[in-house]
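Have a look at the structure below before the remarks.
Of the protein chains in this complex, all but one are displayed in their positions.
Moving on, here comes subunit A:
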């Protein structure tokens, strides 16, 4: 099986790189780099959760920030209102996951019956509702100004937090790999390919879409909670469209429907973000990094519609094809 072989190769590389990343903070001390990597891991989880929707089920959502924000605010509010202890970190995570599960279920019920673009618009509107809600409910959120909070000492240790996010990312990656190889995951892909045909095989597609969006919502909420911990600060921007766009950009640049693509995309975007901001000294244009991402996005869609992973796989296929031809030439020649 060619397909599963390529899958395995991706996973092996991923695992090897992850192992290197585990020892990285022990051999190389660079606070900045540590922080960037932590961000990459967090956004990789977020982007992978988005890939379940976009890449596997073919659901286009413009409201994924909704769940990221719920996770971020659950964590922040718990840390602010209660003691910064690990117990409350876990409680906050559970509450965030629980809330996102409910919201994604309701969103699923309300909107998954709609055709793609209507669904996309509705999720955009709903996420905006959360954004406005967070602005207005100042007593809890302090609006756009936001608030800082303390976190447990264990997590304040940058290396610890780095390792936790890394391990979580690896776990999510392998869990999703298994998920996507499961009978359930195969039906999701079938839905993306041909919804009506999937139905006529006797699969109840609404259930699949709802379960997929709940899983995506839960993972996004965990990413949001980690994000809040990493900043020790939260404001309404966690609900903003930029967050959704990040996920969209990461999955598309990395390669939609590949899981590993989301991780690569997260790395590419976070690093280029960092690099572009460091160029601000040279010219003010670099402050408008979103312009560059826009250009990057257009170039990707035009030249690598299947993202980095897709382009690599195509290259490899081509190489193998040529090799085959060479061999058959030799045999006939």
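In this section, a contact is a pair of C-beta atoms (placed from the backbone, for glycine too) under 8 Å apart; a residue touches a chain by one contact, two chains touch by 3 or more; residues count from 1.
Note that contacts and distances are computed from a predicted model.
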item: Omitted chain (choose from "Alkanesulfonate monooxygenase", "Branched-chain amino acid transport system ATP-binding protein", "Tryptophan synthase beta chain" or "PqqA peptide cyclase") - UniProt protein name; value: "Branched-chain amino acid transport system ATP-binding protein"
item: Residue in contact with the excluded chain [from A:189, A:245, A:296 or A:311]; value: A:189
item: Touch with the omitted chain, as defined above, among A:178, A:295 or A:315; value: A:178
item: Which residue of A:197, A:288 or A:321 touches the chain not shown here; value: A:197
item: Subunit A residues touching the omitted chain (full complex); value: 1-4, 178-179, 181-187, 189-190, 193-194, 196-204, 207, 211
